[in-house]
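A short write-up of the structure that comes next.
With one protein chain held back, the other chains of the complex are shown just where they sit.
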Amino acid sequence: MNDRENAVSNLDLETPEKPYLDSNELIINMGPQHPATHGVLRVILKLDGEKVLGTECVIGYLHRGVEKIAENRTYTMFNPYVDRMDYVAAVSNGLGYCQAVEKLLNVEAPPRANYIRVILTELNRIASHQLWLGTHALDIGAMTPLFYTFRDREEILKIFEKYCGARLTTHAFRIGGCQYETYAGFEKDVKNFLTFVAPKIGEYEELLTTNRIWLERTKNVGVISGPDAIALGVTGPVLRASGVKWDIRKAQPYANYSQFDFEIPTGKNGDTYDRYLVRMEEMRQSLRIIEQAVNGIPEGPIMAKVPKVIKPAVGEIYHSIEAPKGELGYFIVSDGSTQPYRVRVRPPSFVNLQALDVMVRGMLVADVVAVIGTLDIVLGEVDR
Amino acid sequence: MTPVATPFFFYMLSGLAVAGGLLVVTRRNAVHSALSLIVTLLAVAGLYLMLYAPFVAGVQIIVYAGGIMVLFLFVIMLVSLERTIKERQFNRMWPVGLAASCALLALFLAVFEKGKKLFEDRPLPPLTENNNTQQIGLMLYGNYMFAFEIASLLLLVAILGAVIMAKKRI
Amino acid sequence: MLDSFMSYLGSTVTPGEANNQLWAMIYVLIIFAGVSVAVMAMNWLERKALAHFQVRLGPMRVGPHGLLQPIADAVKLLIKEDIIPAESDKFVFWIAPLIGLLASFTVYTVVPFGPSQAVSDMNIGILFMLGVSSLAVLGVVMAGWASNSHYPLIGALRSSAQMVSYEVAMGLAVVSAILMTSLHGAGLYGVAKLSDGTGTLSMIGIVQAQQEQQVWFLFKFFPLGLIAFVIFAIAMIAETNRAPFDLPEAESELTAGFHTEYSGLRWSLFMLAEYAAMIAVSSIAVTLWLGGWVRPFPHWLSGPTWDFIFALFPGLTFLGLGAIAFLGTVRMPKHAYFRVQTIGLAAFGAVLALIGVFLLAIVIGAKVSPHDILNRTTEGLSNVFWFVFKVAVFMYLYIWYRATWPRYRFDQLMRVGWKVMLPISLGVLIVTAIVGVLLG
Partner (left out) sequence: MAEETKSPVPPPPPDGEKKPVTESVAPPAQAAAPPAAQKMPTPAAAPPKPAAPAKPAGPVPVPWSSPMVEKYRHQYGSGLEAHSYLGQNYFTVDRLLIPDFLKLLRDDEQFDYCVDITSVHYPKREKQFDVIWILYSFARNERIRVKTQIADGEGVPSAVSIWATANWLEREVYDMFGIKFDGHPDLKRILLPDGWKGFPLRKDYGILQQDQEWVKINLGIESGQ
């Protein structure tokens, strides 16, 4: 336990590891303006040459006080705000929030709404992973996949736009179900997308999976073992790549995920390459889920009976979903009024980012970039 | 190819070499010293060229100016500049150094005086132009084979020593 | 003046050897201008080709298909504010880009575009090229240090270590090619009796040796020449800090590496130096392994007819480029907004076609009525064309690599340099020598 605690404790600038030859230690500020920190993350690196002796993350540059805002809005009014946290997976955020409030109200979204939710959320997962892949590859120096992934992500955004009018911060769901019925041709669009994107994923893999340089840059880089990952609270693909077969969609199914047949991909080594493979496979599994959902989508209402003014009973609830980045949880305390008494967001990026220090110690500067990329953080969610 | 303005180039290059050398010892900033040393080395390479020794000139540029000086700079850049600027530039040993260099100068002058008649009437016959490199090769691997191999062995020992010093354990 | 101008015409050696300063000067100017234009063209080509690799269009606004983009860039860089960081070492900061530029342009004095199409033919030509291009690293190191900032410093440290290490493997690969110059004898495995001191370090001599032996050194002692060439081709990418070895300027780690603090004109000097160095090392590769200016199959497809057909290539290439431009003109949208661009592209195509027609006229003229000047011009054109063509292939490969590969990590780069390339190149050198002795 002790060494683990040591690993996450902060930079000890006083007692440097004494090298044999006296060489200077360099303190470098990576960020907040840096091409590879995916936003306004600032990482203070303590270097011995290029070797990382320790890191400290300075976050909060994008803090907007989402949790405080929630306390001053009604349940309905707060819904669009959650889109702005993990803005590349806005649909997932919305799903988590809506379901948490539904749970608090003790209502259940109708089946058709659940199908629509699953389709859109899984599309969003693919979009998020595509964006991750492009930027991650760019960080490692392969600039071409970025353009391929953005080209294909565009098709998903087009479906979102047709469905609800927004491409990025969609605000697609409402408490109790969905606001919008699917547009005419929705199913055809989704099916077209499925046939369109499946070979494209192969295309990305062709560029990277067996590329020698890619292998060298990602294998055994940023290794985190399963127990360490659990202790650090890491979730999502990062946890699964460390060999822990855990996905909330399977472990504690929400919406109607229990009806679909899909696999949870896992890795063995917990290195950057395994995380890459896990995410690539997750995209394929998402396609499977979407295919089943779009073929089995039932007719029926899309809104449950929810009062016009949402006033949950006094109580508190925790609900979490498997967002593209990991476990996204909402802890909501109601005092019986129209405004939540307290909303706590359990952001996957924030918790995963904490593992950065453990993962990069003893590695090189170039690996820090690779590991930040592989953690797939979104600063909007880290800072909220 | 007949040489053009030989004295002018000779004095220019020598002057550059000497000026560079002086700058090396007088600059406070180690990087500036190193840059001056590069000027000196390049000037010496020019002198070699004037002596019809293009191979030596080329090697001088590759090895000294291109390789060794980069390593020098490499090391110097890692040294904290603020500290070196505060340090005293010359320590108390400078009279000894002065005496030594005066003695060296005297030695050079003595040799020059003694051997004047050796060089007097016999300007070096210009090497036949295109096989300077080949001649050096034949010399190194023929007449001076043993010395050459000894030198390479010495360098090998130096490499091993450096590796052992730099590595905590092998 | 006029005498010395005229006297060189008809000479079959380089102006340096003919001791003709006026023509040497003219050649220097031509090469300087040519390389600068080539760098600009390369800039445009890289952006366009890279864009097409990445399913996008690249520059399309400035001029038809962005043809004027390099000029617009140059103007922008020239009029940008010149920033020198306050805490930097002003003098070193100022002189660093100049050193890099000087080093990468000086090497062109010995690049042999043809048997007489070079400024000078030094007897240590290849050594001179390697030596001077190794000075370029000084510019990088000085720039990184003088900026007095962490990222440039790390970039400079990386690049100095990288360039010095890869120079070793590069040098050994070059030596094995030089060794082949002394093994007279035709064909892949042909070695005549070994004799003392018949090899050469002269760039022109190396190409002539390949001509004599009737084989590119790429294929000599197959696969030894090929291995040495591959070693060199990898090392030269590392030497010029290009992807996948572009660690000194790895933008995702070090923002821009050693030139992070540079802007405007000074920055553009670094870019100019980088591209010039790329062309220079490609020229070395072409000279040493790909037969320099020698046209393909000079012995298999020999005879005056084949000579004439291959001599048509330069003109036909320009005609082809012109045709592509005309095709682009036809496919331009028919809208008033694009009128200027359409006319511009058509004019550009016309210029290219005119050049092509002119070149063809010379060649055909030489064929119809042989005349000394015309013959020599034809030959010179052909030499320069094939040399530039081979270099251009390398330039395209540079772009292709950049679009395809991720970046190496620093320790991996060093490992590849010292543990893979160095032993292999050393082995190739020794085996080449043994084979030469055994066959000779």
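Note that the chains are named A, B and C in the order they appear, and that numbering of residues resets to 1 at the start of each chain.
The working rule: a contact is a pair of C-beta atoms (placed from the backbone, for glycine too) under 8 Å apart; a residue touches a chain by one contact, two chains touch by 3 or more.
As the structure is a computational prediction, the values presented were derived from the model and not from experiment.
Note that the undisplayed chain, when the full complex is considered, contacts A. Interface note: of A:Glu155, A:Glu181 or A:Glu316, the residue touching the hidden chain in the full complex is A:Glu316.
Within the full complex, the residue among A:Gly96, A:Gly176, A:Gly329 or A:Gly373 touching the omitted chain is A:Gly329. Looking at chain A, the residues touching the absent chain are 1, 4-5, 7-10, 59-60, 63, 65, 67-68, 71-72, 103-104, 106, 228, 230-234, 244, 246, 251-252, 311-318, 320, 327, 329, 331, 333-337, 341-342, 344, 346, 350-351, 353-354, 383-384.
One rule holds in what follows: only the chains that are shown with their structure count from here on.
Farthest chain from chain C, judged by C-alpha centroids: A. Separation between the centroids of chain B and chain C, computed from CA atoms only, is 32 Å.
Chain centres here are Cα means. That of chain A falls 46 Å from that of chain C. Among the residues of chain C, none is in touch with two or more other chains. Chain contacts: chain B has residues 78 touching two or more partner chains. Interface residues of chain A facing chain C in the complex, by the touch rule stated above, are 26, 28-29, 34-36, 50, 137-144, 146-148, 151, 207-208, 211, 213-214, 216-217, 364-369. Against chain B, in their complex, chain C makes its touches with residues 16-17, 19, 89, 92, 122-124, 127-128, 130-132, 134-135, 137-138, 141-142, 144-145, 153, 156-157, 160-161, 163-164, 167, 171, 196-197, 199-202.
Interface of chain B with chain C (complex): residues 1-2, 29, 31-32, 35, 38, 54-55, 57-59, 61-62, 65-67, 69-71, 73-74, 77-78, 129-135, 137-138.
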